[in-house]
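Heads up, one of the protein chains got dropped from this complex, but the rest are sitting where they should.
Chain naming follows the written order as A and B, and within any one chain the residues start at number 1.
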């Protein structure tokens, strides 16, 4: 268990510090979030000016909100941005005016099936404004009244902020660890991803590494595009990556496969998740989703997986005010942290097995690694020692210079860490060599 | 819907004109059938002389029947060819004589399990004669009586008639559209195939085509062999084909796969049939069947599929007098016509997708093809617009110069025509190029 390297207390503190910030596609919310994260582990930030072209897209103007509310003509506030930043449709244009309910209603968003929940809505690419409120609040509005609407906001030429750092390795293989930081006050989507991202960064930056890791944190879609644009000539070594999102909900672990379904990251994730639950939820790649959409496009084709707990789209509180701090837990985030580290350990430890004693089985007995009394159902030892013998023999059997430790784990259903431990023992006994190919695994 | 190009009335007229003709392996029945079809759309006929070698076979003599009957000695007709041409075993030798019931019985064919039905039997490759009658008629025969048998028929050196036309295309790919025309008065097998054949020919001959189409109509087996013999040096561009048989019965659509099961014609058929019914009947290739037997032999290996409604072997009236005009319908034939046209549209429209904006997703929003308000379960639009967005993204995702429109339809389960419409829109928006490879798809 690696949870020792990050404590519940510091996770909890970070949850509370970051939750209230009004993140959006750009602006101070994102900047303040990244600044707070940099206190935990260092990374670089880039400011990309509004109007800059990134592939088929353009960096948008920044958005700043001072206040936004609807009130009755006698000054009673119906909804106010200062109460909950979800009340204002993200990226709303400025507006001031007095409107009848009928005029206002097209700008109001509610969820009749979840009457207590404020929905989360944005209007990034169409100039518009709007308010989100619970259906309950909405139902109490006087439909014959007139309302004063104030959105004291502005769009201005500023910049989009993204954070990134490259932790170099020695293997010739790089992996991307990506989270998005544009969602305002919601817990599982995606405060949880942001928090997991920074602790994984701290963990990996302090540890010897075989592979290189590209940590990226940026607003969804346009931020991922901006990163790909910035680093497009540096990605040849990238073999895959992970999108960190919705990782601290109450639900079970699930995997969203990459487009290739059988890439190294997919296989590593399946190997680890299979130990947690052989019937773990496995969702095939789809073009809808998160930033894997950008990494997966024909020009890049980087296989990106998503390991979630209560994955986006698949939990009731998704994209509403009910996805708050009660919806996530530090325990759940720690479980994700440990699981991600296990996945990374598979990527780090996987290598090709070369037998040094390929003609007949090696004699394990004289090296003290074979049960000594024959004739019982294979061995007279406990089931544990029997299973361990079987795994040991599979390692020697597959050590033909073509198979990897991960192949053994997949073939036997045994955890990668146990396979690795056995392979290291056999290497120490002179029976095989674990080799990391010079240019990385395919 | 393409049913506009052929009317129920003309189909019905053709059914009634062609049903009574006594078709056989050669002779006037076939010739009169083809002459009637040439009034609808032109094609060539070839007369191949009796005795001509076609591969391992020899073109048989022609067969002509003037009359054939069994009567009691006092002149009561039991069965007569003039009542129903199924009464006479196809290709029977001439015979005249007076026989006891016991002598006659070996020449009588009945179906005890279907007592009302006259079976359909032939004796092409063994010199013999016989009569077919319902078990009911048979049961009423006086077994102690003697009977006068007259088969005023002859075999003579004539020719086998086959019809064919090549509609050229531009793609370098040819497809065969084949029906057999040797069955006498039965509806689904194979008057229906003959009628579908001529209307598909008229339709395709009047339409711009990418591919070439080889239309062939000929007696079963020997006719297909004769065609292959005639054109054996012209078939290099043929990528596959369709056998038109039993296409107007009351049953659901079914597919008999080609030997490769995954050839372009198989895939096109599955794509179209999957839209009609995701659980459509799919039968694997078998060496028993119809003329795909000849096209599939090692020397040709042309993948041929069969899309039927009430496929031969699999409906109760098969090869009996019950397979009459009541067994088929113009509606059913029109449904086949439309379905075949959809299959041809897939073959015609399929091409490779090349993205012109492969780095990151193209920005659909600025081109007016993306839902504008974000945050809802992918989109706030209707399910329709959500599904359409998803299909659009799949088209852009797979537009890597390796995948085709058919790949997208298969991946998404969306109809080929919708995928094609979206691809054409994206091409028009400058986001991709639809390319037909110079030598055709594999």
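FYI, contacts are C-beta pairs under 8 Å (C-beta built on N, C-alpha and C of every residue); 3 or more make two chains touch, one makes a residue touch a chain.
None of these values were measured; they are calculated from a predicted model.
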Full-complex contact with the absent chain, from B:64, B:319, B:388 or B:403: B:319
Hidden partner chain, touching residue among A:131, A:259 or A:394: A:394
Residue touching the undisplayed chain, where the options are B:297, B:385 or B:415: B:297
In subunit A, positions touching the absent partner: 355, 357-363, 365-366, 370, 372-378, 380, 389-390, 393-394, 396-397, 399-401
On subunit B, residues whose C-beta touches the chain left out of the figure: 54-57, 89-90, 119-126, 128, 221, 224-225, 228-229, 232, 259, 286-288, 293-294, 296-301, 313, 318-319
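Methods note: only the chains that are shown with their structure count from here on.
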Cα-centroid distance, subunit A relative to subunit B, in whole angstrom: 54
